[in-house]
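Heads up: the structure comes next, in structure tokens.
All protein chains but one are shown at their positions in the complex.
Presenting subunit A:
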Amino acid sequence: MDTELILKVYPYFLEAALITIELSVLTIALGLICGALGATARLSRFKSLRFLGAAYVSFFRGTPALIQLFLLYFGGPQIGIQLDAFEAGVIGLGVNIGAYMTETMRGAIIAIDKGQGEAARTLGLSRSQAFRKVVLPQALRLMIRPLGVNINAQIKGTALVSAISVVELTYTAQRYIGSTYKPFEMFFLAGVLYLVIITITGKGVAYLDRKVRLPA
């Protein structure tokens, strides 16, 4: 282990880690929005919306994220979508993780006892009131942990944008492997930073989950 080299290059890795964090936050935010829309569509009264939601989930979960990213970034200009690498990365990965989050959210919502919605309707709440005030708050509590799994996967998933040359952690590690021929040191540095980001996020999710858990 070449510690001198590590001490020399670590500031660049810290900078790259900030980009990875930025990518993670943006893609997760977009994913949550897409997931909420997708789950709403999949649970809708209207058949066409249900179909749209199912098609969205099926395409994005049925093909590799890397291919989706390439399709958007390299193929986009042919159909009039011009994005820089960072934008393509955020949109591509955000919409991708949104498909997984759709299923997470839908799963949590249908796990709530049907009687809850029915009872609320009987008490005179409208359909949307019953959903917003009775079903959703309970479902949110069930969502936190599985969404945490999606989030964990997405943080690691941001490494994919290195393939369209966004200068985040993995790309930086690759670049320094290329110039120093010290893959282990570079992997060690990048790996430690990923582990720090993921461990902190995991603790945050666990804290949130504990906070909203019903007393047993």
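As a working rule, a residue touches a chain if its C-beta (ideal position, glycine included) is under 8 Å from a C-beta of that chain, and two chains touch if they have at least 3 such contacts; residues count from 1.
Please note the rule applied: contacts and distances are computed from a predicted model.
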item	value
Missing subunit (named according to UniProt) among the choices "Aliphatic sulfonates import ATP-binding protein SsuB 2", "Chemotaxis protein CheA", "Elongation factor P--(R)-beta-lysine ligase" or "Amino acid ABC transporter permease"	"Amino acid ABC transporter permease"
From A:Ala29, A:Ile67, A:Ile110 or A:Leu123, residue that would touch the chain that is not displayed	A:Ile67
On subunit A, residues whose C-beta touches the chain left out of the figure	59, 62-68, 70-71, 74-79, 156-160, 162-163, 169-170, 173-174, 177, 181-184, 187, 190-191, 194-195, 198-199
